[in-house]
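Right, I'll just put the structure down here and ask away after.
Of the protein chains in this complex, one is absent; all others appear in place.
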Amino acid sequence: MLVVMNANATPEQIQAVAEKIHALGYMPHVIAGPTRTAIGITGNRGPEGREALLLMPGVEDVVRVTVGYKLVSRETHPDSSTFPVASTRVGGGFTLIAGPCSVENEKTTIESAQFLTRLGVKLMRAGAYKPRTSPYAFQGLGEEGLRILAKVRAETGIGVVTEVLDVENAGRIEEVADILQVGTRNMQNYPLLRRLASASKPILLKRGMAATVEEWLLAAEYLMSGGNRRVILCERGVRTFADHTRNTLDLSIIPVVKHLSHLPVIIDPSHGTGRAEYVPAMSRAALAAGADGLIVEVHPDPRNALSDGQQSLDFPAFEKMYASLKPLAQVLETEIL
Amino acid sequence: MLVVMNANATPEQIQAVAEKIHALGYMPHVIAGPTRTAIGITGNRGPEGREALLLMPGVEDVVRVTVGYKLVSRETHPDSSTFPVASTRVGGGFTLIAGPCSVENEKTTIESAQFLTRLGVKLMRAGAYKPRTSPYAFQGLGEEGLRILAKVRAETGIGVVTEVLDVENAGRIEEVADILQVGTRNMQNYPLLRRLASASKPILLKRGMAATVEEWLLAAEYLMSGGNRRVILCERGVRTFADHTRNTLDLSIIPVVKHLSHLPVIIDPSHGTGRAEYVPAMSRAALAAGADGLIVEVHPDPRNALSDGQQSLDFPAFEKMYASLKPLAQVLETEIL
Amino acid sequence: MLVVMNANATPEQIQAVAEKIHALGYMPHVIAGPTRTAIGITGNRGPEGREALLLMPGVEDVVRVTVGYKLVSRETHPDSSTFPVASTRVGGGFTLIAGPCSVENEKTTIESAQFLTRLGVKLMRAGAYKPRTSPYAFQGLGEEGLRILAKVRAETGIGVVTEVLDVENAGRIEEVADILQVGTRNMQNYPLLRRLASASKPILLKRGMAATVEEWLLAAEYLMSGGNRRVILCERGVRTFADHTRNTLDLSIIPVVKHLSHLPVIIDPSHGTGRAEYVPAMSRAALAAGADGLIVEVHPDPRNALSDGQQSLDFPAFEKMYASLKPLAQVLETEIL
Partner (left out) sequence: MLVVMNANATPEQIQAVAEKIHALGYMPHVIAGPTRTAIGITGNRGPEGREALLLMPGVEDVVRVTVGYKLVSRETHPDSSTFPVASTRVGGGFTLIAGPCSVENEKTTIESAQFLTRLGVKLMRAGAYKPRTSPYAFQGLGEEGLRILAKVRAETGIGVVTEVLDVENAGRIEEVADILQVGTRNMQNYPLLRRLASASKPILLKRGMAATVEEWLLAAEYLMSGGNRRVILCERGVRTFADHTRNTLDLSIIPVVKHLSHLPVIIDPSHGTGRAEYVPAMSRAALAAGADGLIVEVHPDPRNALSDGQQSLDFPAFEKMYASLKPLAQVLETEIL
């Protein structure tokens, strides 16, 4: 941390701050400049004491210089993470996850799984428990949805990615799913993160609707520091003033996350744009920007989907997009997984 | 809803949309304009079918004209809500809630309660369970914190406002608290909202960090539709590009909520600004804008607070602010509760 | 500035950065911490050289610790600025500016001026040149509008506040107006700011739609460093995700600007909310938060206004609001000017 003193701070105030830093157990380094004095701090391992310092007379600001995450940082783990999931892997390739927004019934779910399997897609998304903005909207099939997912997984061999909404159902979902999804609204649901830190399955951690990269990586740190090292970050668009898409899909997060962390990062262009017609362009952009994969909404009949139909590709549209990704991956020297 | 057709839509496309609306069980009303055709829809009670319509050829947009909340709406409940809490009430006055960010120990908690009681403040905030961005930060005293709160409440008679982080601890907290707080990160934690819908205590529902008013009122609708009619809305600042305060405190929400809903709305200037020195100005502004109260962080020794010290008023500062609110309330023809 | 080195930076990299700082003519102060090294810089007077340092191997970040504005800063000018305008003053009171969005014709302009003068309002706003989002919208009366303003000013004695859109018309407007307004879209129109820096009239500088406080104060610094010391800052709402008001009116800017600068700051609740019904609440809040005044849209017949009718108060509504501000000002120990 660095304490920036007011231009008019007195020598006594500067002295008092230095002593306070000592009292906190750290080392002060007074740097007297022509217009103002700054005081560097060493010996601390986080922002503890920052608030006390901010409240001292003559202090203008206390600047943090280190981030709070450790295990997710590339500084402590230079190699990119990769780990096996179901019959494929995440990291070191471009992993496709596709499927309907929610498990609606056995028929459309198995239809989707068969379609995806035929194309070579190894992981299917589908929600049994759905977080819905309105209490009057379809809330998912719940346990019946899990039963369907288990059956489809057994019959087709496809890996299953599904959302966990609370601690209560975590165990049941863990039995059925290959990847446990934490939704954007739960990125900072710490009791849930603590529970999933001890889960036996990898976690797909969606970025919160207005989360900074640091907050997102700290949420991942909850999972890793609790013991779950298989974390997949997922950008799904953030909330801004822009009204031409459902959310603002922030693809620059891809090189930024790659710089800061060793964790894989995948993109959700369906929630990111909110309209199926924009999904192929953003999927190709994600691949070109270096993402580790996609999670895309696909539905056999989007017009009659119970949720998110507007942003779901139908089978022909997905197949067409899929075909366009393959040669792109080749040129980019990666592979579709 | 209103379907807006593309300027180049064909008569066949318009006809198909009208038939689809019929098939959904609604009534279409075709309005042919000079540049394009629109089709009004009646008979629907929500946005169901919107996505199917959006995907039809020739459709440019489907505009929603009604909001999804009902019980929280002022249209269905013209009188402002008010209800008793502990020895005071919320609604129809300016209710003060003050206290430390977290329960740190028995001493500072009782000290705070005594200080507040002496001034006439009837409700104290203090967190036993704390949601923290970093897994390495102080996470609250938990059950020990609840024990302290129960003791302080019994000894001083002050009402207690404290945060519920998960379904698991809801019951225990319900026994101790007079108001259950749902934090900004949990505004859309629907399993938690469903649990609290059947709680025996009022809920203070903080606005999500990037929540629209509609999303916030729909979160309140989860509580009300589940049976809990005592909901207090709390604005605590939202996330924007602005970097001069911790969050951007949106005081215009006060007249807007008053227009849309009958629920009381209070302001949290501590999280809203993030710096104690800005709290008094924003507290007075909240009162002048017509808010139903405040929730403010106060600490006997902010410099040594375990959390949020930077934004906590010390006792003399709070007392001074409190003194300034009284005559203001009088001029505004309301009263400090 | 403070250079933060990567945790894995080598001694050679640290040495190279220190030498580069020397080469830039500054002093490096190496601070070796347990996880990483930081290097404080003194002798610089701005962020020059920051980019060069950022590009050096081993550098993680270069943190700025001082802001770039000087003349507008309260550090260099501890007393709040106040200056006379027309028959009143700005600073050290609560100055009201009111009037129609645009000069529509002589009749409504003189009617507005007479109404305001009768109430005791000394300054009238009205645009002759209007910046409009659409090229097909009413663009203001231009020179004819200036002629009307000059006449109304001569006849009623009211001071005139009107917008300057370009350098070309600045001189003509300067002759007629008592305050020259720079609109939100022009806050960073530097040729215009440079021209107005030598104007003979005070400048009302609206905050840009997405401007940080630093950018806003630097725009004011353009005016002050060019010789115009009479600058009035005006918050008119910023652009965020929130959709319940036209803009998000950021009242916390009031205590923040008061902390950082000696310049007066006034509030525009009309553009800030976009709806007349929310204007009185936000006007009272602005006064309670310590603003130096208001600029409010008032129109004799808002329903037939050529622009901004939705956010304009009619005469009775303005009169009612005005009456409510007087006792509030008294309690707050300020006065309506």
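By letter and in written order, the chains are A, B and C; residue numbering begins at 1 in each of them.
Here, a contact is a pair of C-beta atoms (placed from the backbone, for glycine too) under 8 Å apart; a residue touches a chain by one contact, two chains touch by 3 or more.
Not measured: the values here are computed from a predicted model.
Colleague: If you put the missing chain back into the full complex, which of the shown chains would it touch?
Modeller: It touches the following shown chains in the full complex: A, B, C.
Colleague: Which residue among B:6, B:80, B:117 or B:212 touches the omitted chain?
Modeller: Candidates B:6, B:80, B:117 or B:212; residue touching the omitted chain: B:6.
Colleague: I need the residue numbers on subunit B that touch the omitted chain, in ascending order.
Modeller: Interface with the chain not displayed, on the subunit B side: 2, 4, 6-8, 29, 31-36, 38, 40, 42-43, 45, 61, 63, 65-66, 75-76, 210, 239-241.
Colleague: What residues on subunit C make contact with the chain left out of this view?
Modeller: Given the touch definition above, subunit C has residues 46, 50-52, 54-56, 68-69, 131-137, 139, 165-168, 185-186, 188-192, 208-210, 215, 218, 221-222, 225-226, 239, 275-276, 302-305, 308-310 touching the missing chain.
Colleague: Hey, which subunit A residues sit against the chain that's not shown?
Modeller: On the side of subunit A, residues 210, 212-213, 238, 240-245, 248-256, 259, 272-273, 277-278, 281-282, 284-290, 327-328, 330-332 touch the unshown chain.
By our rule, only the chains that are shown with their structure count from here on.
Colleague: In angstrom, rounded to a whole number, how far apart do the mean CA points of subunit A and subunit C lie?
Modeller: Subunit A and subunit C have C-alpha centres separated by 38 Å.
Colleague: So, what's the distance in Å between the C-alpha centres of subunit C and subunit B?
Modeller: The computed centroid separation for subunit B versus subunit C comes out at 30 Å.
Colleague: Could you list the positions in subunit A whose residues touch two or more of the other chains?
Modeller: 210, 239, in rising order.
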